[in-house]
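Take a look at the structure below.
With one protein chain withheld, the remaining protein chains of the complex are depicted in position.
As written, the chain order gives the labels A and B, with residue 1 at the start of each chain.
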Amino acid sequence: MTELSFRPVETAQDVEKTSRPSLSYWQDAWLRLVANKRAMTSLFVIIFLILFAYLGPLVWRADHTEQHLDKTSQAPWVNRNAILIAEEAEWEDVVVADPTGTHQAPMSVEVIGEARTTSVGLKWDAVPNAAGYRIYRHILEPKAGFPLGLPIGETEDRTHVSFQDRMDIQQKTYWYSVAAVDEDGKDFEEFTSVEVRPRLYITVGEALRLGYITDASKVEPGDTVLLDWHPLGTDYLGRDMLARLMKGAQVSLSIGIVAPLLFIIIGILIGSVAGFFGGAVDSALMRFTDFVIALPFLLFMILFMVWFGIEAGGSGIPAMVVALVLLSWPGVARLVRGEVLQIREHGYVEASRLLGGSNSWLIGRHMIPNTMGVVLVSFTFAVPATIFTEAFLSFIGMGVVPPTPSWGAMCNDGIRTMEKTPHELLFPALFISITVLAFNLLGDGLRDALDARLRSRE
Amino acid sequence: MTANSLLQVSNLHVEFTTYGGIVHAVRGADFHVERGETLAIVGESGCGKSVAVQSVLGLIPIPPGRITQGEAILDGHQILGHQTIEGKDIRGNRVGMIFQDPMTSLNPTMTIGNQIAEPLKLHRKMSGAQAKKRAIELLEMTKIPEAAKRASQYPFEFSGGMLQRAMIAMAIACEPDLLIADEPTTALDVTIQAQILELIKDLQQEVGMGLILITHDLGVVAGVADRVVVMYAGEILESGTADEIFFAPSHPYTLGLLSAMPTNRRDVVQTLMPIPGSPPDLFSPPEGCGYAARCPQAMEACVANRPTQFTVSDSHFSKCWLHHEACEHRVLEVQQV
Partner (left out) sequence: MPRYIGMRLLQGIFTVWFIATATFWVMHSIPGDPLESEKAMSPEIRANLEAKYGLDKNEFIQYWIFLGNMVRGDFGWSFEHENRRVNDIIAEQFPVSATLGILAIVFAGLGGVLWGALTALYRNKWPDVLIIILVILGISVPSFVFATVGQLGIVTLNKIAGIDVPVAGWGTVWHMLIPALVLGLGTMAFLTRLMRTSMLEIVNADYIRTARSKGVPIAQIFSRHQLRNAILPVLTVLGPSIAGITTGGFVVENVFGIPGLGKYFVTAVQQSDYGVIMGTTVFYGAFLVLMVIIVDLLYAVVDPRVRLNK
């Protein structure tokens, strides 16, 4: 054992010291929030979404209302290098000799030349006893017993065995089916199909019209031009998805933020008055609050939307905000009242009153600041709930009025084309989900950061 | 210390992993309790007294808790990490336990009777009716009026004192060899405290069980304990019979505790002496004596070296360098403070 020294030492008699600097409530909460990775990520996502909605349109200047019927439901990853061709050559019908044999459908169907988005030429061998042919186009592989797709043309003679399709051809896989028809115009049971994937072409005239080239003499057929870029594709009317999503973000976020702000202010007013004065004022206000809470929320949202009616050209946004405010304040009012009832009993309020604080001073200086924590948390949770409500109403057609885009309305549009072009539903749904998620996680973080119980426990 | 103590705990170390680091909650505790004997473990809150006892019975949550060293022998059997000895449950059967806050320590959605009957059904294999009957008897033993009616009530219908009686009834239901009372009176009114202590004492004699009384209240200890163990910052600083601890304390900390305790003796003019400072940070316990920083008699050795255990008498031990033969200072006496 080492040498022990039994010399007395001075022990500090004042060992008590504060171990960390004093922080205000909000500073402390803010530090906690910053330490919460999920909440901070969410905060950045929310800031990004707000920038996306309000600064995005300054960067991405595409018009969200402009329709392009020549490129509807275009996927974002589609090829944009179009090959220029001169005007489509005159179509020459293929005529063959009268066929022999017993086959019921063409032995084969072939594409004449190259399949282009400007035109697809087909030819097949003739079928005996046919009065003519009917040509179908489908985006799925045809099966016997199912519709063959869109009938795009007919020929009137069994020796005329070719057809040119120039109808809105896009860069995707098509199945062309040819079935022989009898004298009454009825299809034979058998048919023959060919799978075609047209390449992207554009005629010089069209390119001039759309402004891709300015001078026809400077280009030659075979050159490529880069078509308009739609980073997130287009919708069923050929409108640019990115621009619509930005505009939709403005609509969804402004409803989602403004409506909660307004109903929270009303809720604070009613709740603090009820809690502070108590007695008859309190019970009258709270009875009314109970009634409004009992109203079936979405039914009355719909009812109010009908009530306000939408004048022509209106967007339906103000109507929705007012309806939301009318129906949503009671939750906050109840919350604030409960808090105020507790705060009222605290010593510092009594002290302030004894020092001559007036009612409005007490409410404004003590009650409201001390309820701000719970109010802020309920605000962060109210935003996603409101965005959901907006999306829901727009989805069932009771929300914002077309052509005003909102994420919910865009989802509603996207559902029609979901199987073929899922991006039209996917993107707005993704934006709704991310926004709702971010606000929820931020709310969780705020609640943890502001929770006084947690604060004293550590 | 006899070879066949009812419970013998040696060199117990318990740690907790938290976000702030590892808390060394118990740092080498030794204590034992005999059959029929009352051992009091006293110390400030947070000194590790509850953790020491609860970890022996496997009642601390693992993780974050962890027993790193030590052993606990109940009736000749190692019980650390065991739920049973010789095929029989330890908890609720051989050892009963009473907790601090009766208001939260009982299941709010189960009747008192059912909660008392639970260990009887589990350990005594009683039928529902038998257990119920026995539960009512137990409530009567703990002097709860209208026991039959009370048995079918829920905790929120009981007062604090009544709930603690019910807790006691539950803890002694299987006539355990050892009863552990963890701050049994702290949450109760002063008038009720005495009744509850008296009840525990009576039942102890009736059943003949050993009793470990965990408390921070020396006043509670004085009337009840046979022997006392003083704990501070996760270690046991002094142990001895109640008389030795109260009248001949041999550790400055015990002395400090006694000086901070009011007496009801009119003949003594007493000034209460608080112990300055606060206990050490158990995330990084001091190298030397845990009490050195607050000790009025601290020496250089106390800061640098952890004291070993010194024998004051056959039954009285102290971990303080003041008892070292080379040290010329001695622990102050009660009157000198």
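Assume contacts are C-beta pairs under 8 Å (C-beta built on N, C-alpha and C of every residue); 3 or more make two chains touch, one makes a residue touch a chain.
These numbers come from a predicted model, not from an experiment.
Visitor: With respect to the chain omitted from the figure, which of A:Ala105, A:Val120 or A:Ile432 is a touching residue?
Guide: If we include the chain that is not displayed, A:Ile432 is the one touching it.
Visitor: In the whole complex, what residues of subunit B lie against the chain that is missing from view?
Guide: With respect to the unshown chain, the touching residues of subunit B are 57-59, 61, 83, 89-93, 96-97, 99, 101, 104-110, 118-119, 122-123, 154, 156-157, 167, 170-171.
Visitor: Applying the definition given at the start, please give the residues of subunit A touching the unseen chain.
Guide: 290-291, 294-300, 302-304, 306-307, 309, 384, 388, 391-392, 395-398, 408, 411-412, 415, 418-419, 425, 429, 432-434, 436-437, 440
Going forward, only the chains that are shown with their structure count from here on.
Visitor: Between subunit A and subunit B, tell me the centre distance in angstrom, where each centre is the average of that chain's C-alpha atoms.
Guide: Distance between chain centres, rounded to whole Å: 62 Å.
Visitor: Under the definition above, what is the set of subunit A residues touching subunit B in their complex?
Guide: 1-2, 4-9, 11-16
Visitor: What part of subunit B is in contact with subunit A in the complex they form?
Guide: Its residues touching subunit A are 276-278, 292-305, 321, 324, 326-329.
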